[in-house]
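Written out below as structure tokens is the structure these notes cover.
A protein chain is absent from this complex, but the other protein chains hold their places.
Showing chain A:
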């Protein structure tokens, strides 16, 4: 059977993860939960347990008011359109070992959930703390994202924060950006004698899921606020117009920042020379890096084209 609420809370304490717990009558929806803990600040989480056509399972945990579009997520995961459905009720008990209305990232502590992929709302990070059910719906606990991450790492999971509301285009040159979060194998609902085998699979898969999550952490932790950095795909990197614009923007920004009444008064005619020096010092390293990335990307594209070049017809 799955871990009990008490065991989970004890585990959190052992790991020295700060949390506050709030008992309340059993709740099955976020609205109901809000009646009891909605006034405490922080963010309420809504948790979806999803399944794809190949019987792979996902928990999507988001702020209550984040819009989650399953169709978009499905495409971003590389499952095509309409590849994600709500998981059937029985699987809640079988895989996550939690009752109805109690989907929570914390349920990944159970071995049976080892192949379930977890997608966490990036917006959790903007909250002081968020509420989750600790394996039972008669209680909510508040956790900071740090606390949640610490817990996930303790069960050998890599926390993957995703901009759930983003809708990037996916096509031939833009692979599905969340593809690495798809579990490497489907969940095997095994009888006891086989559980040993599937737990062995779990460790291996945990490693590879972890590795994939590391990769996705790399690509999704870019601040999406800064649109320039959000999509560092080859097509964007070698876009000459865009690069020129970005570089000139950085330079202008610096110039405008430095040309103040104060500075003009202080340096007068020398301001020009001073500014010129400052630009060179401050921007040189960044420009160098950006342009080296550009060079290497352009070379790679050429190299790739050369490798797939058809011989000349003569």
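Heads up, the rule we're going with is that a residue touches a chain if its C-beta (ideal position, glycine included) is under 8 Å from a C-beta of that chain, and two chains touch if they have at least 3 such contacts; residues count from 1.
We take it that contacts and distances are computed from a predicted model.
Enquirer: Just go with whichever of "Tryptophan--tRNA ligase, cytoplasmic", "Exostosin-like 1", "Centromere protein W" or "Annexin" UniProt uses as the name of the absent chain.
Expert: Matching the unshown chain against "Tryptophan--tRNA ligase, cytoplasmic", "Exostosin-like 1", "Centromere protein W" or "Annexin" yields "Tryptophan--tRNA ligase, cytoplasmic".
Enquirer: Which of A:146, A:167 or A:276 sits in contact with the chain that's absent?
Expert: A:146
Enquirer: Just name the one of A:4, A:126, A:276 or A:300 that touches the chain not displayed here.
Expert: Of all options in A:4, A:126, A:276 or A:300, contact with the hidden chain holds for A:300.
Enquirer: Contacts of chain A with the missing chain: which residues?
Expert: Contact residues on chain A toward the absent chain are 146, 211, 214, 217-219, 221-222, 229, 232, 234, 237, 285-286, 288-289, 292-293, 295-297, 299-301, 303-304.
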